[in-house]
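Dropping a structure here in structure tokens format, bear with me for questions.
Here the complex is missing one protein chain, while the rest keep their positions.
The chains carry the letters A and B, assigned in the order they are written, with residues numbered from 1 in each.
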Amino acid sequence: MVTTIGVQTTGQGLVEFTPQVQAAVAEARVTEGLCTVMIQHTSASLTIQENADPSARHDLEGWLSRLVPEDDPHFTHTHEGADDMPSHIKAALTSTTLSIPIARGHLALGTWQGIYVWEHRRRGSTRTCVIHIGS
Amino acid sequence: MVTTIGVQTTGQGLVEFTPQVQAAVAEARVTEGLCTVMIQHTSASLTIQENADPSARHDLEGWLSRLVPEDDPHFTHTHEGADDMPSHIKAALTSTTLSIPIARGHLALGTWQGIYVWEHRRRGSTRTCVIHIGS
Partner (left out) sequence: MVTTIGVQTTGQGLVEFTPQVQAAVAEARVTEGLCTVMIQHTSASLTIQENADPSARHDLEGWLSRLVPEDDPHFTHTHEGADDMPSHIKAALTSTTLSIPIARGHLALGTWQGIYVWEHRRRGSTRTCVIHIGS
């Protein structure tokens, strides 16, 4: 089964969408299998991170933005805005695809793990994720 | 087939567990297929790296720990210890899931490739990896 999910972002940072992915797994009625998520963008990415304490996501976003600052004088790909080239770099350093085993009808995530879209552009938008569920 | 493997770590660094993953592939009796590994933690991660010369793993660990030092004054997520927030960042920069094709009953890894748990906490523990094997 292949389906798509739209995830609304509101600016740089992590947006959890584990419930939407789990709903797709439930709809596919797969008890044991594999769920793959791919984001169809190169200026946003995916990550599995702690979903307990929001301060971890805040620090992740801050650290990565300090590692890849805007207005690097070496950048030549600048015509789409100062936040565009850093977005591509941040996407390359994190993940575009994730594959999560399914057990007993549920994503076999650890207790504190959630699936996130990581928006790297200053302006949020609807990010499309393609989901494949197989057995 | 979905199964779990526990990998014992003893502190920061890479621990190879290719033989345990290959044993799961053998047990599943899949001659051609796909083996997916996911680590159920956000302060340890997965990587496929060179398994010939230990100095490469030593340098990987050292470089990443210099990139993401403890005691960054920007960190707010500090209540679980000075090594906790760097662990989440290191996990985000490396991999939480890996998918390896299976050919002729074996993981189709390159000659020098091994599958590793990368422990990012100072104190080691047993890290749980979920394995899905499909055809």
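The definition used in the following text is that contacts are C-beta pairs under 8 Å (C-beta built on N, C-alpha and C of every residue); 3 or more make two chains touch, one makes a residue touch a chain.
Because the structure is a prediction, the values reported are computed rather than measured.
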Which of B:Thr4, B:Gln20, B:Gln49 or B:Thr78 touches the missing chain? It is B:Gln49
Residue touching the undisplayed chain, where the options are B:Ala28, B:Leu60, B:Ala91 or B:Val117: B:Leu60
Residues on chain A that touch the omitted chain in the whole complex? 1-2, 34, 36, 38-42, 67-68, 72, 74-77, 85, 88-89, 91-93, 95-97, 99, 128, 130-132, 134
Determine and list the chain B residues touching the chain excluded from the picture. 32-34, 47-50, 53, 55-56, 58-60, 62-64, 66-67, 93-95, 98-103, 108-113, 134-135
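In this section, only the chains that are shown with their structure count from here on.
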Give, as an integer number of Å, the spacing between the C-alpha centres of chain B and chain A. 20
